[in-house]
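Worksheet: one structure, shown below.
With one protein chain withheld, the remaining protein chains of the complex are depicted in position.
The block that comes next holds chain A.
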Amino acid sequence: MGQPDHSLAALRPLNEGELVEWEEAYVAVEAYLGALRIRNRLLVAELVRGILWRASARHAQEPGVSVRSLAMDETLKEIAEWTKQVLAEPLQQGRLAARGRLALLLTDMPGQWQSVFLTPEPWPPAFVEAMRKSYLSAGPQFAALTMTPRPLELNAIGSGAAQWWETMDRRPVVRKMFFFFLIVLIVAGLWFIFGPDIKLPR
């Protein structure tokens, strides 16, 4: 963690291009802290300064890596490490980092504990307790019941219709023939009803 008494003198002197690079890194880290809803400008400035100090130290070792990338790497790493310490949990594939971020939210870090964020131990016990309780529960233990569909038992009419229906589904020719027959039947019926000789003897 960057300490307040560390000066950024190690960065200097910077040429114009380097200044732009560090400016971009500053903006990225500041935006990320903004994304974490840390609103106090003084805190944000202090945190950014500390993170950039660490990034500058790494930049000396890794000159090929962009400053912004180093700064954001430091930011994410620092938050993850700090969360790990607060939660007293090991990191697993970065998932804890995600859950840690979530714990910060659930603890209402942006509202109540901004001043504690990324500070070294000791932390207020209430904060630590709240963080540790804030693991997200995605669901309770499974309690399985079986739901197996029972076959539909149709009576004689239903079974006959089902057999015929499935046959039509399997054989489109049969279906076409059936519909053709049905249409003929309807036309014949209509002709019988509406055709000539409309009066029935009383």
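Heads up, the rule we're going with is that contacts are C-beta pairs under 8 Å (C-beta built on N, C-alpha and C of every residue); 3 or more make two chains touch, one makes a residue touch a chain; residues count from 1.
Assume contacts and distances are computed from a predicted model.
Asker: Which listed name, "Putrescine/spermidine ABC transporter permease", "Indolepyruvate oxidoreductase subunit IorA", "Hydrogenase" or "Glucans biosynthesis glucosyltransferase H", is the one UniProt assigns to the chain that has been left out?
Answerer: "Glucans biosynthesis glucosyltransferase H"
Asker: Of the residues listed, A:23, A:62 or A:169, which one is in contact with the missing chain?
Answerer: Touches the omitted chain: A:169.
Asker: Would you mind spotting which of A:47, A:97 or A:131 touches the chain that isn't drawn?
Answerer: Of the listed residues, the one touching the omitted chain is A:97.
Asker: I'm checking contacts with the chain that's been left out. Which of A:15, A:61 or A:155 qualifies?
Answerer: Here the residue in touch with the unshown chain is A:155.
Asker: Please identify, in ascending order, the residues of chain A that touch the omitted chain?
Answerer: 24, 27-28, 30-32, 34-37, 39, 66, 68-69, 72-73, 75-76, 92-95, 97-102, 104-106, 108, 110-111, 136-140, 142-155, 157-158, 161-163, 165-166, 168-169, 192-194, 198-200, 202
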